[in-house]
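A single structure is presented below for examination.
The complex appears here minus one protein chain, its other protein chains still in place.
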Amino acid sequence: MSAIVPRSDFSLLSANPALVYLDSAATAQKPRAVLDAMNDFYETDYANPHRGAYALSARATERYARAREAVARFFGVRDEACVIFTRGTTDSLNVVAAAWGRANIGAGDEVIVTGAEHHANFVPWQQIAIERGAIFTICPLTADGRADVEVLAALVSEKTKVIAFNHVSNVLGAINPVAEIAAIARSVGALSVCDGAQGAPHMAVSFDALDVDIYAASAHKMLGPMGTGVLIGRREILDAMPPYQTGGDMIAFVGDEQTTWNVLPHRLEAGTPNVAGAVGLAAACDYLTAIGMDAVAAHERALVKVAHERVSAIEGVRVHGPSAAERSGVLSFTVADIHPHDLATLLDERSICIRAGHHCAQPLMRRLGVTATARASFYVYNDENDVEQLVEALKSAKRLFAVA
Amino acid sequence: MSAIVPRSDFSLLSANPALVYLDSAATAQKPRAVLDAMNDFYETDYANPHRGAYALSARATERYARAREAVARFFGVRDEACVIFTRGTTDSLNVVAAAWGRANIGAGDEVIVTGAEHHANFVPWQQIAIERGAIFTICPLTADGRADVEVLAALVSEKTKVIAFNHVSNVLGAINPVAEIAAIARSVGALSVCDGAQGAPHMAVSFDALDVDIYAASAHKMLGPMGTGVLIGRREILDAMPPYQTGGDMIAFVGDEQTTWNVLPHRLEAGTPNVAGAVGLAAACDYLTAIGMDAVAAHERALVKVAHERVSAIEGVRVHGPSAAERSGVLSFTVADIHPHDLATLLDERSICIRAGHHCAQPLMRRLGVTATARASFYVYNDENDVEQLVEALKSAKRLFAVA
Amino acid sequence: MTDTSALYQEVILDHNRRPRNYCAMADATIEERGVNPLCGDELTLYLRMDGDRIADASFQGSGCAISRASASMMTSIVKGKTRAEADALIEQFRGMATGQTVLDDLPPTLRVFAGVARLPQRVKCAVLPWHALHSALTGGTGSTAV
Partner (left out) sequence: MTDTSALYQEVILDHNRRPRNYCAMADATIEERGVNPLCGDELTLYLRMDGDRIADASFQGSGCAISRASASMMTSIVKGKTRAEADALIEQFRGMATGQTVLDDLPPTLRVFAGVARLPQRVKCAVLPWHALHSALTGGTGSTAV
């Protein structure tokens, strides 16, 4: 398998031909098209949108609206006012936990998350449950790391107000049955919140078809800029949700004693919006669409299949999570007695970038019975040679530690 | 007065030589140095900071740390862990109102803002006061639009928990006596919160010397990128403040039932940070420091002085706010019966960008007895010719409306 | 940047200076407030319905020349029209203001607003009164934002 995009699209990668970047689940490298789009906005149409009464500002406003359209299209959202630009997945999920949670979760209610959540989809729910006096329940996982929907279906009750779960686990690459979980949530009138940070970058997402109430993602993991993300929600939910932040652009009328709110998407976007970020994310969406999200998913599946086979063939290696056919391009593993941090440092010596640690998923680490794993993750610019180098480097690390 | 920086530093301005950009109080144009710094980060050192165990990630972490140092230096903050990167001023102020406010404001307590606040420093306090059952008091203004410190000193009591005020009014350019207000707050043990969105871009700010508890600013108004801002606070305040958002990077340990927090600045920066934004803001700070903030302030004062004289000399024009000597580079005015929006459209015909409306300060509009004003604002790239063109265009607009 | 001279024509300037039907209406059967939260324009539209017909229309409020002239002309033109006729006018006016429809059906006096289509930031000013009229005729929320 060669990469499905030219390495030369990515300045950093083409400037470092020997670099084996296997940490895209943490953050993805940027194609020139994304940086160009942002620069072009700053150099051609830059002004504060919404507020100015001159053509330059109208152009900036237009850019922002076009970006929202492109992002809505990418995420399969027909009602584009339901695409809210945020700072990232963490921001999106905190908005829902705080604004929706405070208004809808009461004492004795129940909030459910899975045991495989990233801290961003775990701690906000844990904390709002504590604040509201609600019960915080952690849904157990299947052996391969997905939410156990049978247990979940038995767990829920009329008291359940929220089920928060990942689309794809950032540690295991395990893909959750989103529609099934959403249906369970719906059956008891609970809000279904899908953390799409590892979903949107790697597979076609149609929000309208997934039937979840809330979907969140980060631009920087899908070839877009840092500091931008989306919160997508069904209109009834977002319309009824109290604003999370207040300030400019999101108000209708500010009285000395009371304030009324603007309509969606504005009422959930207080302050000067990050138009450049939205433009960058839209460019990333367009770039991915041009490749085709099915091609992206197939490429990653092919790479992770080879990696899974070759890495698990090394003696002493334990690969966590589902079989290669059922995972997105993420491979977490541990190698005998070698601590993942040492592994990462040894691989770094060979210009191979992997991540080591708890991956912001300490609850999952406890459930896997480890304190840390090593993780290699693949994206559009990776190829089979990257896998080859990973495997060689792991073998070499084993030799070094064994000799000692 | 010529501009104090070459117009060619700004791609948008040099590509549009006829453009008279007089809306920098809404947002400032970007020097190439700022865009270059962000591109360079993306193309050279891009990775997720903090989390990776490889050299590229270490370089990204380093970039982020260096950016924080540069920003801390610019704002005169010795303890750089007290510089928190946010999405912008609106975000910073909402963090304080929600996280500090919820923990410290109780029923019957008092929250004071001034009548000249931007919605970003008005609505969050109004809303938290409503939520907590506290009294919301609007401090009256002097005739020229500053907080009336004599009245304020008489207003405050042991019940006063917060005094929120702008450094500089975005409508009037009036400069508040920050140290005096901070001292009044201190005298009753209230938190002093200074909205520096219009302060930091235009004059030297030394947080440590100002002696306020909290200072907030937006990168995009000070030549930096959109989507980035700072929340600066005294360590005791920030250390005691509950986290506003939770998720990755800001935790120490995530248990199934309880979570403990990381230290500053991390505990107030949940999720993947916007390193590119921080790098861009740092570059803007360096660019401004190279000019010298005193030179920036002097240049704006000189321009606004001429503009004030020439514009107020036009019959039927009313200029709001203080005398030219006491204001930063902002001029709000109304022209006889011509609605500010019409004025802005007519000026736009001549490539002059001014802003018209309530400027996100509806409470101030009521106090000025107007529904909208026209506003011209100046920055480093403006020159006397810009003022000239503004004056000519205003005269021409008057002629058009008078002929009717 | 944009050619606005075509927009600020004599007729608009005149309606702005001397708006027609600019008064509260004591016997109004519908009262609808329209606001543009982004620019602060606001107006109150008064209608007296006589069955299916708009017997009288007036407005008050603060806004720019464009919204004022638009409200002034609109209240003059819809007087005596049926709901269906007013609906058709609303649709045509909106179409013109957003640059989408041909103008053939629209009363010539209203065509002075065609220039606003080139000024996206001012479209809402022109449309605000029409938006309020639409809201008033379809149940009316008492207050609508454009």
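We call the chains A, B and C, going by the order they appear; numbering starts again at 1 in every chain.
Convention: contacts are C-beta pairs under 8 Å (C-beta built on N, C-alpha and C of every residue); 3 or more make two chains touch, one makes a residue touch a chain.
Since we're looking at a predicted model, the values are computed, not measured.
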Exercise. So which shown chains sit in contact with the chain we cannot see?
Worked result: A, B
For this session: Looking beyond the chains shown, say which of B:Ala53, B:Val77, B:Val311 or B:Val387 touches the absent one.
Result: B:Ala53
Seminar exercise, completed: The one residue from A:Glu309, A:Glu349 or A:Glu392 touching the chain left out of view is A:Glu349
Problem set entry | Candidates A:Arg66, A:Arg235 or A:His341 - the one touching the absent chain | A:His341
Problem set entry | Candidate in contact with the missing chain, chosen from B:Ala15, B:Ala209, B:Ala252 or B:Ala402 | B:Ala252
Problem set entry | Contact set of subunit B toward the excluded chain (per top definition) | 50-58, 61-62, 249, 251-253, 262-263
For this session: Go through subunit A and note every residue touching the omitted chain.
Result: 337-342, 345-346, 348-349, 351, 356-358, 362, 365, 371-372, 400-401, 403-404
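Heads up, the rule we're going with is that only the chains that are shown with their structure count from here on.
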Seminar exercise, completed: Averaging each chain's Cα atoms, the one nearest the global Cα mean turns out to be B
Seminar exercise, completed: subunit B to subunit C, mean C-alpha position gap in Å, rounds to 37
Exercise. How many Å are there between the centre of subunit A and the centre of subunit C, using C-alpha atoms for each centre?
Worked result: 46
Exercise. Taking each chain's centre as the mean position of its Cα atoms, how many Å separate subunit A from subunit B?
Worked result: 31
For this session: Pull out every residue in subunit B that's touching 2 or more other chains.
Result: 340-341, 345, 348, 356-357, 362
Problem set entry | Multi-partner residues of subunit C (at least 2 other chains) | 1-2, 38-39, 119, 121-122
